[in-house]
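Only a single protein chain was left out; the remaining protein chains are all shown in position.
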Amino acid sequence: MNNQVAKKKMNMESVTGLAFVAPALFLLFVFLIIPFALSLSYSFMEYNILKPDEKTFIGLKNFIKLFHDKVFLKSVLNTFVFVVSVVPLQVCAALGLALLVNRKMKGISVFRLAFFAPTVLSLVVVSILWYYIYNPNNGLLNAMLGMLGISAQPFLTSTKQAMACIVIMSAWQGCGFQMMIFLAGLQDIPNHLYEAARVDGANKFYLFRNITLPGLKNISIFISLSIVISAFQLIIQPMMLTQGGPQNSTITIVYQLYQTGYKFRNVGYGSAMAVVFTLMVLIIVLIQKKLTSKNNED
Amino acid sequence: MKMKKVIAAILMIAMVGSLAVGCGSKDNKTTTNETTTNETAETNGGEAIALQLWVHQTNETPEGKVYEELVNEFNEQHKGKIEVQLTGIARTGNAGGYDDRINAAITNNDMPDVFTIDGPTLAANADAGTIVPIGEYFDKADLADFNKGIIQQGTYNNELYTLGTFDSSVLLYYNADLFAAAGITPATADNPWTWDEFTEACKKLKTDSVFGANLGLNDVGEWLTYAYLPLIQSGDGSLISDDGKETVDGYLNAQATVDALTFIKNLVDGGLVSATPEDFTFEKGSSAMTFSGPWEIATIKDYPELKWGTMPYPIKAEGATAASPCGSWTYGISKDCAKEDQAAAAELVKWLTDTESCVKMYDAISMPPARQSSFTKIDAFQKAPLDVISYQMANTAIARPIVVNYPILSDKFAKAVANVASGMDVQQALDDAVEQYNFQVGK
Partner (left out) sequence: MKKKNSITIKKVIFVLFMTVLALVFVFPLIWMIASSFKYDAQIFKDINGLRAFTVTSFEDNPFFNYQEVLANIPLVRAALNSIFYIAIIIVLGMTLNSMAGYAFARIKFPKRDLIFGIVLALMIIPSQTVILSQFSIVYRLGWTNSYLGLIVPSLADPLFIFLFRQNFLGVPESIEEAAKIDGASRVRIFFQLIVPLAKPVYGTVTILTFIKFWNDFLWPVMVITDTKKYTIQMSLNSLFAIKPVNYGNVMAGLTFITIPVLIVFLCMQKYYVQGIASTGAKN
């Protein structure tokens, strides 16, 4: 009898759960899963965007071609370099800023706004200005290095420095976004935890280690995952600043697949890139999730 | 139990959704055809032919306003016979927006009857059959009035597909004060500088704060091909074979191309031009010359203190072919325009590209007209500084290659120019470009 009641309750719970997720899932299915399934099918076809009625099945040819495509392989490498460098930089900057602006003070929202500003700004404004900052001839950065006695650097024109320039600009532009999310997380940490610890005479570092960081656990999982995914999708910054150059040193996977699919009209090959990209990032995210969930068990 | 029902229901809805979407392709085509037949039936019954015209500018820009005006006049003039509906679609610098929308229309077999096409994409469109030949609707005498570059860029496999309202070109602008100070006499339209003379002039003009010229090397894209292909053509070279086989090996990496890029490389290496130029250096007086299109004049007008003039494209050596860029946006009639409506569509193209329309477009956006008869009607082209444009359009303009894979070709060439400017060996950059091109197109 009791068992049956529990079961009924379970069913009720399941129905409510499904009802809660159903609207979102349905829309995602129609507007994301189906389109991606189509891309998946195109990746096995030769498909010129101008000739939609002449799609032909060519098996794995697109995928085999990918592994011989020097520029694609270069773009994979570039993308990894970007992700590995931008993610820690951006997460630390975002957390630092969030801690700075997480206080009750008159006018603190002005500072929040300031740090958030690059996220809001038009990329046109941002890229014009950074182009001038990085300009090797008479740019701001070289002027500042000159004052420190460092010789002028080539920045965006150098195959060695261009990606670093894009990393710095991206972190600068993006960290305000994660700052706001960290801030929402910080606001959710109950104040009384701090008060109790303070009464016990804990110092600031202790509070940060033992209350702030654990309190941000759930939100950190979100931030690290979303930042990794968005870093993998890098396209606009190189498009605006370097067009992938010099000598393909800043070409990225998504930039490549965009060019191939739209500019070169090779939808089949572009879709194969998208599929490989999605699988690759999925595997990395799964590994990342495994690692973080292991940490959580400790 | 209940839960299973809910899942089943969700799955049902989802499947119905996917069926409606996934299998819609063929059904949709028939519906489109049906509507077209209905329209024709109506036409036979004495109603006006309805035409769709898509352009890559919205009616919030000066160019878009001219399209709107021309279409309104056309509708007025053809009342009861043809009714054109104009749609302007925004386009970004990276060719997003309009181009995506056209691609979507092709995919859905729902293209407008007439639409604007960027010159160099003609071959791919003609090859794919998204546009139809229009030569039969035009008199030979009328076509002879168009700039030869316009006819060249609109012709694929000996069939005329597109015509435009305006053409474009690139000139060499110079700073008259800096020239006088350095004791340099500018070249005239019919007697251009050689590359050596250009380099010599740059050396004389170069100072700590002034570059010899701005080549726009930061704009790695169509600009580099548009502007610097004439350097190759001046050495009688080409980017690709014109025998229909579209071979690049022996063209894109041939001596004529190597010479052209070496010319640019020497300018960069000698510090005479910047590999990362800022915008408006010519107007600010920090570049003594600049290669740019007719649109530069409107910018220069904001700098009243600047004294300037124009020169023609430099040639490779004394007696070499004089070549200059040309070509811009054009109109094409799409495959989805019903056969019996094509004459009406051609009528519209005729209207948009007639002498008066070309002049109107020049008045609005300062682009050189596509017709010789329009040039003679515009005083500005009879004297300096614009006389160089009319000279180049009539005498030296050569269209970009009319090849199916032009976007890939242009991308590889532009990257080669950029690579050379950033220090790469010329022959290696071009050999890489050939290899990349062949790989991309699957040769």
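Here the chain labels run A and B in written order, and each chain numbers its own residues starting at 1.
Throughout what follows, a contact is a pair of C-beta atoms (placed from the backbone, for glycine too) under 8 Å apart; a residue touches a chain by one contact, two chains touch by 3 or more.
Keep in mind that what you see is a predicted model, and the values were worked out from it rather than measured.
Of the chains displayed, those contacted by the omitted chain across the entire assembly are A, B.
Interface note for the absent chain: among A:23, A:149 or A:201, the touching residue is A:23. Although one chain is not drawn, its touching partners on subunit A can still be listed: residues 10, 13-18, 20-21, 23-25, 27-28, 30-36, 38-39, 49, 100, 109-122, 124-126, 129, 132, 138, 172, 176-177, 180-181, 183-185, 187-192, 215, 218-219, 221-222, 225-226, 229, 232-233, 235, 254, 257-258, 261-262, 267, 270-271, 274, 277-278, 281-282, 285.
If you put the missing chain back, the residues of subunit B touching it would be 3, 20-21, 24, 28, 57-64, 87-93, 96-98, 100-101, 103-104, 107-108, 110, 278-280, 283-284, 293, 295-296, 298-299, 302-303, 365.
The rule is simple: only the chains that are shown with their structure count from here on.
For subunit A in complex with subunit B, the residues that touch the partner chain are 11, 14-15, 18-19, 22, 25-26, 29-30, 34, 38, 48-52, 65, 68-71, 131-132, 135-137, 156-159, 239, 242-248, 259, 262-266. Of all the residues in subunit B, the ones that touch subunit A in their complex are 1-3, 6-7, 10, 13-14, 17-18, 21-22, 94-95, 99-100, 103, 106-107, 109, 124-125, 127-130, 218, 220-221, 274-276, 278, 405, 407-408, 411, 415, 418-419, 422-424, 436, 439-440, 442.
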